[in-house]
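Structure provided below as structure tokens; questions to follow.
Note that this complex is displayed minus one protein chain, with the remaining chains in position.
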Amino acid sequence: MSEIMLGSDDEIRISCKGVNVAYWDNLAIKNVSMDIPSKQVTAFIGPSGCGKSTFLRTLNRMNDTIDGCRVTGEIKLDGSDIYARGMDTVFLRQWVGMVFQKPNPFPKSIYENVAYGPRIHGLFHTKAELDDIVEQALHGAGLWDEVKDRLRDPGTGLSGGQQQRLCIARAIAVNPEVILMDEPASALDPIATRKIEELIHTLAQNYTIVIVTHSMAQAQRVADKTAFFYAVPLTEDDDSNLIEFGDTKQVFESPIDERTRQYVEGAFG
Amino acid sequence: MLLTLFLAVLLALTLVGYFLGQKRALGAVRGDQAKRSFTTNNFGLAALPVFYGQRLAYLVFLPPFLLLLLWWLVEPRLASFLIDWNLPEAVRQASRGEQVGIINAIREAAAGRAALPSTDLKAAVDALSALSWFSSVGLYLLLSGLIVLLFALGLASSKPGFKARHAVETWNRWVMFGAASVAILITVGIVLSLLFQALSFFQAYSWFDFLTGTRWSPGGAFQRGYGEEATGGVFGVVPLMTGTLLIVVIAMSVAVPVGLLSAIYLGEYASNRVRVFAKPLMEILAGIPTVVYGLFAALTFTPWVASFVDGLSAVLNWPVLRPIALFVANVFVALGNGFIWLGNLFSASSPTYFAWVETIVLETGSDIALAAGVVMGTMIIPFVASLSDDAIQAVPNSLREGAIGMGSTRAEMMIRVVLPAALPGIAGGILLAVSRAIGETMIVVMAAGSFAYLTLNPFGSVSTFTVQINSLLTGDLDFGGTKVQAAFAIGIFLFLITLVLNTLALAIVRRFREEYD
Partner (left out) sequence: MVQIIDPKYKVADYQAQVMRRRRAKSRRFQAMGIAALAAAGLMLAALLSSIFYNGVQGLFEERMTVEVTFDPAKIDPKGTGDLAVMRKFNFDTLVYPVLYEALDIKVKGRSDRDKRRKVKQLIGLGASNQLRTMIVQEVGRDPVSDEPVLVSGGTQLGDTVTVELTALSTASNPYAQPLRDLGILKTRFNGDFFTGVNSNDPGYYGILDALVGSFWTLLVCFLASFPVAVLAAVYLEEFAPRNAITDFIEVNINNLAAVPSIVFGLMGAFVFIYVFGMPGGTALVGGLVLSLLTLPTIIVAARAAIRSVPGSFREAALGLGASRQQAMWSFVLPYAMPGIITGTIIGLAGALGETAPLLFIGMVGFQSGVPATPLEGTPSLAVGIYNAFGSQFDELKNQLSNSTIIVLLFLLMLLNGTAAYLRYRSEKSK
């Protein structure tokens, strides 16, 4: 894994070693090792079906709910193995939140959408504290000014971009360390996309962010680090489907692997 | 009395447990610096405080409650068993009637309402009163002890590191599993109760006679008229089979064409205007309770059919038709006599042959199989229509387009292409409808006969399985008596027939679906 390198000043938040993920008998992720730096944005890119989402979902064990999905290898969050026996996914997911491709607010009010996480994790003692958390989270997601007068309206009544920011607010309301985002802007128009990207930038000051994207431009705009995946089955001499991982600038401007170069350039047209 | 008190205390303690569990868990971390980690939340607990409460509530409530329920279920059986066990040998050899009297006396004595009947029954009375003491007092003492124990145990284990959510969710899962298993329980209940009673019946009555007997007359009056012993009725189901068969055939010959053609018409031809009327028509027909159909059949439709049959009689007696009708009727007589002659080759009794028909008179009584059958068929129309519709809709459009593209008319497309392709689905649907018709009760109870004539005459009166179950079971329920047990014997018959038909139908439909999906 010679390509995988981090600057010496990067603090490591998640470290993966030899991770394999299989659906029944099909290997979707093969032997991936990478370190995800703290308080930076890491982007996963690669052709469709190469396992980006799969790998992202292993980071907070969302794959546990999928029939036939098996994960081997080691993933450590701040030094603790998240697949260790006795690890409670409830606590893990409080630390590692997730935002999905399609905005999926609950069929409840805006307020309740954000309050749900704090409720199930018992993050407050009084109603005032909860109000406070909700307000901070909505501020954090840059949504407060738009919705502060209609917190009781259904979350599904917002525009697509607002809904996605509501989902981000919902994720940060439980005070996570890491936020995983699977193509968070792919269902949105350019203006809403721009807003989300700015938001990701801001959030990176406080959170470790991992984002899957199909847009090269987006990866370059928001990501500090970029990882390029390639689908299994691979050629003989590849022992992993993580082809390249490094600083975004380096991956896009001077890729080491030929396939990375083709993908990145092809994407530029 | 004690029971109400106990339940009240149990509920109260459950509530107390709910709050105390939360308090206790929170109390255990008070003072500590609560810090969240991978194993604890902001409270410094392994789960939200509510879960500690819920878990303690579960622990306090469920085991005692289940035990109480279990005791209720077994107690009556246990009482009978205890009496049986302690009965003196002399009583055991007595007749059933005497035994029942003695057992009642024992029960009365044990309850303190009567004096000890005789000293050799003392053991039974003592055992029974011990049992009733236990179930009215001892049980509650025992359960109270259990509750205290569980409470203490639950409180002691409500430590901050205890994964209360897991515990609660496991309890929940078991409760949900229990709910889902009720389906099994019901099936087992059906099978066991049917088997239990039916087996007792077949101990008293030969199953061979049951299945092959051509006379069904369970009641006293009729059966004495036939010169039988006073103790037992005659239970041969052949007339019930033919009766059920006759009515079901009539019903299906109404329901299948009408239902199928309606489905075709509604699916392929009808304009939206027609559909607006026709859909509710089918829904109303499907939603009307069978007792309503029954009343209609008995009060209104049967007289209509009777006058129709009178008219038919008159028509058949027209000079032109008369010879033809007589000829047809006598062909049947000849056939019947042929069968009797054949059957007689294997038995010694002197046969009675049918006489030749000389006049055509179609007789009807107060019950007419045709009327009950037609009304039952009407009830089943929407059932056949919706199942046929499903089958027709499942035929892929490519087949239709192929046929139309070749220049077929719509009717040709339906008859030559779509219907053959949908046939297995339709057949499955018809089987389901038949099973429904066999199990239908109220229409035949009200409009078909209660006396089981062995005939296939649609203008005559026949009885069916369900009618007989009904007449055997209404009134006093003596579960030890042959009559009630006979009802269960028919019941198991009915259960098996419908089970086989349904399984077959579902298998056919599934195969058919797989072909096109």
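Quick notes
We just call them A and B in the order they show up, numbering each chain from 1.
Operating definition for what follows: a contact is a pair of C-beta atoms (placed from the backbone, for glycine too) under 8 Å apart; a residue touches a chain by one contact, two chains touch by 3 or more.
What you are looking at is a predicted structure, and each value in this text was computed from that prediction instead of being measured.
In the full assembly, the chain not pictured is in contact with A, B, by the touch criterion defined above. Touching the missing chain, out of B:A130, B:L153, B:A204 or B:A411, is residue B:A411. When the omitted chain is restored, the residue from B:A325, B:M442 or B:I508 that touches it is B:M442. Note that of B:L67, B:L281 or B:I360, the residue touching the chain absent from this view is B:L281. Of the listed positions B:A8, B:L116 or B:I186, the one in contact with the omitted chain in the full complex is B:I186.
By the touch criterion stated above, the residues of chain B touching the omitted chain are 72-73, 76-77, 165, 169, 172-173, 175-177, 179-184, 186-187, 189-190, 193-194, 196-197, 257-262, 264-266, 269-270, 274, 278, 281-282, 284-285, 287-296, 298-301, 366, 378, 381, 409-412, 414-415, 432, 435-436, 438-442, 445-446, 466, 469-470, 473-474, 477, 479, 487-488, 491, 494-495, 498-499, 502-503, 506. Summarising the interface, chain A meets the missing chain with residues 60, 62, 65, 89-94, 97-100, 102, 104-107, 116-117, 120-121, 167, 170-171, 174.
As a working rule, only the chains that are shown with their structure count from here on.
One finds 55 Å separating the Cα centroids of chain A and chain B. For chain A in complex with chain B, the residues that touch the partner chain are 77, 80, 86-88, 90-92, 94-95, 120-123. By the touch criterion stated above, chain B contacts chain A in their complex at residues 36-43, 46, 48-49, 163, 165.
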